[in-house]
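Some chains omitted; the rest stay in position.
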Amino acid sequence: MAGGAAPGGSTASDTYARARHWLLMPSWAVLGVFVLAPVCVMVIYSFLTKEFRGGVIWDPTLAAYDQFFFDRGLFGDSEPKLQWTYITIFWRSIWQAGLATILSLLIGFPTAYYIATRPAKTRALWVFLITIPYWVNLLIRTVSMKFLLRDEGPLNDFLLNIGLIAEPLQIINTNLAVQLGLFYSYLPFMVLPIYAAVERYNFSMSEAAADLYATKWTTLRRIVLPAVRPGVIAGCILVFVPSLGAFLAPDLLGGAKNFMIGSLIEEQFKGNAGNWPFGAAASMILLSMVLILLMIFAHQQRRAEASA
Amino acid sequence: MSAKTDVRTYTGFRFMTILCLVVLYAPLIVVTVYSFNASRSLTVWEGLSLRWYAEVFVGPESAKFKQAALNSFSIALIAATLATAIATAAATAIVRGGKFRLRTPSLGLITLPIMVPEIVLAVATLIFFNSIGFTRGYMTILVAHIAFCIPFAYLPIQARMQGIEDTYEHAAMDLYATRAQAFRRILLPLMMPGIISGFLLAFIVSLDDFIITNFVKGAGVETLPTAIFGSVKQGLKPNIMAISTMLLGFSIVMVTLSYFVSKRNNTQ
Amino acid sequence: MNSSAELAVDVRNAVKRYGDFTALQQISLGIRDNEFFTLLGPSGCGKTTLLRMIAGFEDVTEGGIFLFGDEIENLPPHKRPVNTVFQNYALFPHMSVLENVGFGLEMKGSSRKEAAKRAGEMLELVQLSQFAGRKPAQLSGGQQQRVALARALAPSPKVLLLDEPLSALDLKLRKAMQIELKHIQRETGITFIFVTHDQEEALTMSDRIAVMSAGELQQLGDARAIYEKPRNMFVADFIGDTNLLEVSVDKVTNGRAECRISGDHALSCDAVDGVDVGARVHLSIRPERLLLSDQGIEGSSLKGTVAENIYIGTDITTIMDVDGGPKITVRTSNTERGNKRIFEPGSRAYVNMETGAARLLVD
Amino acid sequence: EGELVIYHWFEYMPAELLEKFEAETGIKVTMDTYDSNEAMLASLKAGGMGTYDVAVPGDYMVQIMAGEGLLDTIADGELTNKGNIASAWADPSFDPGRKHSIPYQWGSTSFSVNTEDYDGEINTTDLLFNPPEELSGKINMLDSQGEVMALAALHMGFPQCDTDRDRLSALNDMLQNAKTHWASFNSDTAKEVLLSGDVSVGMIYDGFSAKAREERASITYAFPTQGYVVWMDNVVLLKDAPNRDSAIKFMDFLLEPENIAAVSNYARYGLGVTGAEEFLDPDLATLPEANPPETAGAGAFIAVCDQATQAVYDQIWTNLKN
């Protein structure tokens, strides 16, 4: 057979090795033309001179990256210092997106697991139940979420009425609201991949673990989670990355008092500044950051596999 | 099997699921309730009325919304279908294609659309479409949607495929199935939950997209989000809530129907 | 503590149904502490199901199971002092062989280091030390089964359930493991419940054997009782090779019965309660208790033609076409001298039966 | 006969009016929408030119677009109804001589106060930038750099597009301090947050405030003594318009008093055409939001800064949002 089995065994399969280039062709064609090419345009833009109020001048420069990394004061002529502004914005976004991802995982995993262990006939129904809300527009969902969370909104009314709290909870315009919003925006992105993975899990391994004195929770941590890891990773990527660039939830629920990466970049294209190269540069830095994160992750994964 | 002996069940998971559904549906219940509000306010209840539903059908913008709904659904359906097909093929190559040089780049390319901030992709795509002389319109929206839906379809499919041992396909090929047959008869059915998940994600992502659509759509071609967005910008208006409620109702009817249809097929 | 306290496992009228398929019907079994107990029965008779009920992975539909005198219906699997070697191994694919074996110990509270140490010892026992770092997918079928065995043994459970643990091993290793298992069982005093479909294995290793068929218990007893005094036709047929001859009883005198076989042959054997003259019953005769000869003995001989000799190493099996009657299998030890002679196919010979070799079966 | 492609704000054009235009001229109208001046500019600069015939930028954006060369010039005599333009709007600073645009709607941007929550003096920008204790944390700002910076400059008494470093630094510091009292930046729900009581003071457009008052009478539009922002949206003729003739017809159509009055009746803003009074809703004339009190400061358009100054403004805005 062509290709040959992966050295050292492992689970890598080459069943469709002969057809792999044909199989990849459609995705290369569509993504190459309609995503990669535009992104390349953006890469080029990030090295061009900004045209005032949007657009670019074809004059190569590193100004956009300089602006990102060096602080030259309010008037742009002081001694360059390390620029904390954008780093702070990036860090804030990562933090928010990370918490939102954890929140989604904490609720999404049990949900996905629960669905995957329903009788085969009803599973599809549960999956639909999770996705139905997403037929309604994100903006509408977010606005009504905001309505729910308001100081005088139904949630606070309810909590006050049952006597759980004495004062309305201030949720809106807080980080918590942003995380809730992100969680709400992307929950199915967590649930569905995990569901697809758990559905495939061989429960006789859970039995073996229980037989070896593992409690259910230990079984979950030591056996189930590693086995469905591809699904969990897919879910986390699908929630974390879009959350990083999100601006609807931070703007509407968080009060937009602090830039997130998404709004910062949007501002460069749709705001007064119209600084396209800077927007492009910030995007490229975000993109590289995400790619590096994923590469570190993939590397560790490979190492864990190879250490067998 | 009772919960005590069943190693699969976890106490609390059902509660989490219900909590999850409550969180998902609570805002929509608000939308539904207020779509029947006589007043145009989201904060003041003034009694029951169907006037906003009437407005959706006969109001000044009814034609626009009808067309937008048609566009949205046809685009979501086509884009999700094609994206799922493309993603399935790609996942097969990447998970079952052995080790090869283009593997990692391919994986990177497929996940690229979710890595790039949407606004950047929107502007970039627009610039790109213009530079290659694409006239903006229904087609531009469709292609863009296919492209950015691919990773959403891909990840659940890949996650699923990684969990399927290849001995099943080996057994099929041993029994004279060609690779294509082994794929269709064995791998594909086993991957179905992943494919359905991927399709649904792609579908809702396409249905929900505003930013990119807004940039690449031609003049006068609206999807539901672009049609709705302006109205919501100035506060959630009851006719929009009525539309949303109907969408919700429509999806519930569709799901219920498909459930019963598939159930009947199963019992036959 | 109640009366069954001295029993390690007490299965009382246990029934298991899957939908409307009954996998186990009213099984009652007492397994003594410290015993090597074997479940023997044809494929699909419910052996695995019974083990799974003891381990706690299946509900008991009716009846109950007691572990050292305590009803365990509500005890989750991880609280039962019971380990299992699964028929399909169920090794953890993401853990190395060593981690797999150490898992149970870690769960019982050993430190990672201790667990690894003892796991290493267990791997030595199953002769897999050099594979400690591999993943299960990189092992052969037999190697995987040995890992499963080591994993279940490592935490020294009170009761060990073994679902065909040796079936994927070659004879040599199987023999070695049989001895090793028996040794471990004696040494540790762990109660073993062993599932096998290998009668020799069952007979060699077990203190007691339960023979099952179609979800029902057929006979419970030690090896010799099961082999030599099968309670019914099923057990006689299932345990070891036997010739089952349909006979009609001609005469019963002095505790001896005279039986007629088709083709006008007669054999006499010990009478059995409930079998009267004229009854159509079965006679079971083990092939190794038959002897080929030129000369017949009245009442203990059948005449026929040799159909085939099959060489099986230690023995030679001869298929005889009894004149006008059934085919009969004769087993001859593969020795040069000995008073058993080998006849070539086609030759005529008598099949002589040892005294007491024929046993009448009621059903 | 022919077509017309309009690039317009969301919810800013009554559908009946377009139908009327189509009926009168036989021109088929297609309308595309945007949600901010800057988004419109970005879309046009990213390749939207040549698609649309007319757009409706705000005052300063007209100036910017003209400066960018995105606008076509309307020749003298091309517009039959050009004479209908009210004299006050006939020669605005952002489009001297109305070479590229005609008036659409005008209004002001300031803030509204829920007088149930606050009974003090409201006509001062202090409420936004130096609020009393009780309003701290109950203020919503528009998420719009131009409007916030313009009001801030008015508050400080500085000119817009200032180049004086000390004053710019002071402006920066003032905003940094003011931000600690603000609950949120929200343009989209500027009206909702006031209505729902989430905030007591909120920056808002006059027309929105009028609508809010209809639902909650205590919402009062402020005309600060320091001044406030005025704006005018204008219909412009875009360069490379594919249907230039239709565009001119459309502009003439909108200069008919009856037609532009229909827009005002729908959007609740002022218009820039003479002789429309008889077609306007009567209550529009007496809207408190459209009739500044004597004490009110001067209304000011948002100024268009040069590149260097704009860079400082951007920096101040970024600092504010960090």
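Letters A, B, C and D mark the chains in the order given here, with residues in each chain numbered from 1 onward.
The criterion applied here is as follows: a contact is a pair of C-beta atoms (placed from the backbone, for glycine too) under 8 Å apart; a residue touches a chain by one contact, two chains touch by 3 or more.
A quick note: this is a predicted structure, and the numbers were derived from the prediction, not measured.
Written as a formula over the displayed labels, the whole complex reads A x1, B x1, C x2, D x1.
By our rule, only the chains that are shown with their structure count from here on.
The greatest centre-to-centre distance from chain A, using averaged C-alpha positions, is reached by C. By number of C-beta pairs in contact, A-D leads over the other of B-D and A-D.
Per-chain Cα centroids separate chain A from chain D by 36 Å. Chain D has its Cα centroid 91 Å from the Cα centroid of chain C. With centres defined as mean CA coordinates, chain C is found 57 Å away from chain A. The set of chain B residues touching two or more other chains comprises 7, 42-43, 123, 127, 131, 229, 232, 236.
With touch defined as above, residues shared between interfaces to two or more other chains in chain D number as follows: 42, 46, 188-189, 196-197. For chain A in complex with chain C, the touching residues are 8-11, 202, 204-205, 207-216, 218-219, 222-223, 226-227, 229, 308. Against chain A, the residues of chain D that register as touching in their complex are 36, 38-39, 41-42, 45-46, 64, 68, 143, 145-146, 165, 168-169, 172, 179, 182-186, 188-189, 196-198, 307, 310-319, 321-322.
Chain B contributes residues 7-10, 12-14, 16-17, 19-21, 23-28, 30-31, 42-43, 85-87, 89-90, 92-100, 102, 104, 106, 108-121, 123-125, 127-128, 131, 143-144, 146-148, 150-152, 155-160, 162-166, 169-170, 173, 179, 182-183, 190, 193-194, 196-198, 200-201, 203-204, 207-208, 210, 224-225, 228-229, 232, 236, 240-241, 244, 247-248, 250-252, 255, 259, 262-263, 266 to its touches with chain A in the complex.
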